[in-house]
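Below is a slice of the complex: some chains, not all, each in place.
When the chains are written out, they are named A and B in that same order, and each has its own residue count from 1.
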Amino acid sequence: ENVSQRKKEARQHVFRVVEITEDTIDPVIWGKNYPRQYDGYRRTVDEERTRHGGSEAFNKLDEDPYWRVIFNGYAFGIDYREDRGHAYMLSDQDMTERLKVAAQPGACLHCHSSVIPAYREAAIKAGVSADDSHRQEQIMKGFEIVCAMPYQDARNMVSHPVSCIDCHDSETMQLRVTRPGFLNAIQALAKVDYPLPHLPSIERWRKDGRKDEYDVNTMATRQEMRSFVCGQCHVEYYFKGEGKLLVYPWQKGLRVEQIESYYNETSFKDWIHKISGTPVLKAQHPEFEMWSQGIHARSGVACADCHMPYKREGAIKISDHHVRSPLLNIDTACQTCHHFSEAELKARVEVIQDRTKALMIRAEEAVVALIQDLQKAKEFGISGEQLKSAQDLQRKAQWRLDFVAAENSMGFHAPQEAARILAETIDYARQGQLEVMKLQPVTQ
Amino acid sequence: MKSLSNLNLVAIILYCSAGIFIGLSVYTFYYAQGASYLSNEPKACVNCHIMREQYDGWQKASHHAVATCNDCHIPHRFIPKYLAKLKNGFWHSKGFTFQDFHEPIRIHPKNRITLQKNCLYCHGEFVSQIAAYPGDNRRMLDCIPCHRNVGHGPTQ
């Protein structure tokens, strides 16, 4: 009886109650056809903290005041919070003080809203053909236009946080990537020479003679797509030039020093540090980049495997659309692959995270010490030119520290790599202090 | 239908491999109780001690009560079933006789597809929403990385 009941359920689990098109943004409508996924999606409003993560939007600057020093002079020094569920992405952006203390561009919305229709609309207004066959052209053109707009103007064009349509093809329900920032970057990345063993479709494209452009939506495997849809947003980025074009800096590769060397080539800076006068960089959520350095990526384990694990609902199996910390559902997220108890798996994560955290604090101390030394040197009246080499070291150190700190897994996505980066942070920061010290005799 | 080309293949391979197979390994076949290879009895497989580990593992794994070796490893349709048994029988006998295979034993890619299809034979409805596409390199959702232990228990 039980079995036959479940078999019946299974047969009729998809009623296409409503028609869904590429213009259907509202998740409520999708939810009519896929109520189970919608239920999960809605639960991203939940708030529950874990030791180093979770979904309570506590203020990171209060937790650890070093960051006010490190971010001094930048909007992040005013308001910087723990991230929470997808449901909040648009309202959290609206509410952050960062938006109030500095003018922000429309580019921000690329990752905080279901923005594609807005891109198309803007492009059509600007003269691109409204015909469906020009869809991709509309998106790419509209992307450029909206990036450059003032935040509020662009904000008025969108109404939803990330929605079904951002990850799914409306017709086939297959995963697909829509975000221009990612589409451009993954093509650039494919062209680089450095090996990407965790991205087999790129390796294949390279081996097959690099014909045409690498096209993620037709070439990537399903398993890769289960990470690429997240890589649309969970990446390091910057706004390029006056047009504020959103760019992911993967032109030389995904590693922290490869990205740095890309930024250095164009002398890019995010801001001038207020205390030290150094042109510094800010890292933002490089989850995709760090995951790429870890053993899970190399083993073919995708973001969705851990953050949207399969779960049983009656007679069928679905992806848990309650995207969140896997430590809140270790049973489905980890135990299918790892045959250890939940307590043991949690302990393993915490050993990794605690090590990272301790190193991170050590690295923060070093960077803050350097900033303070630079401050004293300036008060002493030492000129900017003389401080150049120490400032360069601050830039290097701070970039590395932030790369680990801004990444949201507290080292879990790539434990040894995170520790390596922090080791370099410490080395550069302390060397910077030595450079400042060397100048002391001059002042006496 | 696919079975037409399969049938051709069957004919060719039946003739060729039967010849080699018989010549090469009648003795192995006889001594290792090869006839039982064609049955559904798991003991047939452990006649080769080389299968002992998988057999032991299977006895402790979750499917022990619900699936035997053939349910997972051999195609369920009649013709491909005996074709596969013959092919595998040939390779296994050859391997066993010449001891020239890689150890630890690793499932061959083609047999892995068969395995996937068999998961769906029983669980097709349950996973219908996450459509699996076994054999389709690009669209396939591979069950094994997450469920490697269902047949033989954990290896770690």
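Basically, contacts are C-beta pairs under 8 Å (C-beta built on N, C-alpha and C of every residue); 3 or more make two chains touch, one makes a residue touch a chain.
Note that the structure is a prediction, hence the values are computed from the model and not measured.
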Total chain copies in the file, per protein type: A x2, B x1
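One rule holds for everything that comes next: only the chains that are shown with their structure count from here on.
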Between chain A and chain B, centroid-to-centroid distance (C-alpha), Å: 43
Parts of chain B lying in touch with chain A, wherever the complex brings them together: 125-130, 133, 137-142, 145-147, 149, 154, 156
Interfacial residue positions of chain A with respect to chain B in the complex: 7, 10-11, 13-14, 174, 201, 219-223, 299-301, 305, 310, 315-319, 336-337, 339
